[in-house]
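Below is one structure. I have some questions about it.
All protein chains of the complex are present and in place, except for one that has been dropped.
In this document, chain identifiers A and B correspond to the written order of the chains, with residue numbering beginning at 1 in each.
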Amino acid sequence: MEFFVISALNGVVHGLLLFMVSAGLTLIFGMMGVLNFAHAWFYMIGAYIGFTCTRTIGFWPGLIAAPIIVGACGVLIERFMLRRVHRFGHAHELLLTFGLAFIIEEVIKLFYGDFPVNYAMPEYMKFAAFTLYEIDYPFYRLFMGGVAIVIFAVLYLLLTRTRVGLIVRAATHRPSMVEALGHNLPVVFMGVFAVGAGLAGLAGAVAGAFFPTGPNMGVDFGTLVFVVVVVGGLGSLEGALLASLLIGLFMSFSVGFNKSLADLLGLVGLGDWAHEVGGLLTLELSTIAASTPFLLMLLVLLFRPAGLLGDRQ
Amino acid sequence: MTIVRALTARQLFLIVLGLAVLSALPLVLSPSLVNAAIKMLIAALFALAFSLAMGQAGMLSFGHSAYYGIGAFAALHLMKAVEGHVLAWPTPLVPLVGATAGLLAGIVFGWFATRRTGVYFAMVTLALAELLFTLAPSWNSVFGGESGISTMRMPSWAFSFGDDTHVYYLTLAWVALSAWCLWAFRGTPMGRLAVAMRENEHRVRFLGFNTHLARTLVFAISAMFTGVAGALLAIANEASNYTIFSTQASANVVLQTFIGGAGTFLGPALGAAVMTFFARVTSDLTRSWLLYQGLIFVLVMLFVPDGFGGLISMHVRRLHGAAIKHLVLPYLLCVAVGLLIIAGVVFMIESAYVLLSDAYVAQRRGAGGAVVPYHLLGWKFDPLSPLTWSLSAVPLFIGGALLPFTKRQTELAWSRALDESEQ
Partner (left out) sequence: MRKLLSVLALASAGSLLAGEATAEPVKLAIIESLSGGQAPVGKMFLSAVNYGLIKLNDEKAWPDGFRLLEYDNQGGASEASDKVKAAINDGANIIIQGASSAIGGQITGDVLKHNMRNPGKEVIYLNVGAEAMEFTGPKCHFYHFRWNGNAEIRLRAMLVAMKDANVLGKRVYVIGQNYSWGRDVQRLVHEYTSFGGYTVVGDTIHDVNKIQDFAPYVAKIKEAAPDTVITGNWSSDLLLLMKAAGDAGLKVRFASYWLDQPGNIANAGATALGHYNVSSFNAEANGEATAAFAEDFKAKTGQYPVFVQGHTVHGIWGLGEALMMLKPGPDGRLSVKQLAFAMEKVRFDTSMGEIAMRPEDHQALLPLAVSVVSKDAKYKVDGTDMGFKPVRLIPGREAAGPVQPSCNMERPPAS
């Protein structure tokens, strides 16, 4: 029971963190079809901005500065780079953002060094929110989860209840029609990209205070955000939330699972044979916990390519 | 994509000349450069095989390193069996097992992947490669765990294969053979079908073809030659480990293909060879080489979208006779401006690297916080003196100022050259 509750709690919060980072990408990917490989690196920039602000003007100004600065970077990148490359196809966009990821990582290493930096939340936030089965639950995890939920709520309301959101959603499905109706489509795209990037920056500023902030942040999250977006469905905000929670819970629970395929086969009496064969069959789920998102992505892509809640093919 | 014509006499001559030059290389290059050449040839084959799926059939595979690695490990297992005298198999024919493994993997993975198109296809291939990457370190019997599998080349056919020169000729033979196969494939009905599917898959399906099967086969053939490249790498390095499956390796081949030009046949090979050499050389010259590589990626994607191969192909196709003489001067100007800008940027980045490094901070601390001169390229520079920054600013300024003029001159020269070509 204890294991279940703790794992569920951890899984949910981890999932919410994933959502925070991927929310922007699902909008960008879904609406513009841009495979922004550098999205996890926007997250990294946000964390480093948070770090710099904490050392100079304070933690909370950092949470405001990060999304603004990263959003501004997003605007510049979209306006001067992605727009040029868009007509050459998906591959060019992907490769451009791949190159950008390199540049961002190297420039950050130039200014901040190769080692992780000590970006920490203010002292008054470092306490345990509650104690469960003798394990303290840090308040900051709840804070992160809370920020993620607020982001979801704001985005959802924005997309469904405002005029701007209506235009954005229309542009996802019928961009040329929206343009024909007189809306400035390039500005809409630029706005979406900026908001998406800004969100990643905010996620970085918030999460970077909890997790180690270092030059490997981009690489660590890089492919996982793609998994979330694909599994959830391109362009679907609710799908991204669902997928993040699913992945977070899955990774959290599988850690405690010291069972392998061989043990499963043991239920039907083939256990000994499977153990003898070895190799993949004796791999315990807990050992490969971090690879399960990719398996999930594969299954979704093969059986339901639109994603869990997506509605585009 | 041009329709495949029979080779002209001039093209045939160039091919023979190219092969002759490549064959003569080990006689003039140092052993370390011969090794570099081997790696460049392998990278070129990988890119050519990838380009079959990408450039010809329009399938952006983002996990091609899976077949590269499978080919490499298949070859390593065979070589180990030969080394342990369990099996007798001539070393020069080892890439055959890489081809077989790549083909089988390509059929299996490809059948799943090609059920989707476009971005989804790319994601499936990425997921397959990532799965392999994460599972391989745990599957010790096949992939040798974290340190991988290590073996030794065995002598065959009067060659000892202890010398890199032998490995070079083996690699060259296989790469040339594979390249010829890939070229010939373009002229086959299957190859033309691949191009058709890239242009309009619906129509092909309406013509009665089973496009899923066709795309699987094309993908499998691409994977087969990728497996050959992997096997050649295993022969050259005599070892491999699971990192060959990384996303980095998959992304590298995509980048090399596009920098070289996905629309031409030899473009990807050129891109792969150049970028491999670039990485090797600059990684020892400067610690910021990844930054330069990223800049190259971004600039090429922005300004040379057809890649360098596409650029060369454009010249060959559209300029006839002596029209090229119009372009000589403007191109020299372009090169000069480019060098100026590169010099300015490189100086700035390298200086920034030194000034922001721990060693320099320690120096400053030792001098009581004063701003001390820094060392670069064996010379001393004063960070605060305007002379130092002019070394970066002046070339950049001149280069930048001349850029519009250069662009205009190049355009004018091109229109003159095109006019002359039309006559």
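By definition in this document, a residue touches a chain if its C-beta (ideal position, glycine included) is under 8 Å from a C-beta of that chain, and two chains touch if they have at least 3 such contacts.
The shown structure was predicted, so the numbers you read here are calculated from the model rather than taken from an experiment.
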Residue touching the undisplayed chain, where the options are A:A38, A:M81, A:M251 or A:M297: A:M251
Options A:V219, A:L265 or A:L309, residue touching the unrepresented chain: A:V219
Touch criterion as defined above, residue of B:L213, B:L285, B:L299 or B:L329 at the omitted chain: B:L285
Touching residues (missing chain, whole complex) on chain A: 2-3, 6-7, 10-11, 14, 109, 113-118, 120, 128, 131, 134-138, 141, 211-212, 214-216, 219-221, 248, 251-253, 255-256, 284, 286-291
Touching residues (missing chain, whole complex) on chain B: 30-32, 35-36, 39, 134, 137-138, 145-148, 150, 152, 162-164, 233, 237-241, 243-244, 279-280, 283-287, 289-290, 350, 358-359, 361-363, 365-366, 376-378
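Rule of thumb we're sticking to: only the chains that are shown with their structure count from here on.
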CA centroid of chain A to CA centroid of chain B, Å: 30
Chain A residues touching chain B - in the complex, by the definition given at the top: 33, 35, 81, 84-85, 88, 90-92, 94-96, 98-103, 105-107, 110-111, 113, 222-223, 226-227, 230, 278-280, 283, 287-288, 290-291, 294-295, 297-298, 301-302, 305
In the complex with chain A, residue positions of chain B that touch it: 54, 60, 62, 112, 115-116, 118-120, 122-124, 126-128, 130-131, 134-135, 138-142, 247, 251, 254-255, 258, 262, 288, 290-291, 293-298, 301-302, 305, 349, 352-353, 356, 358
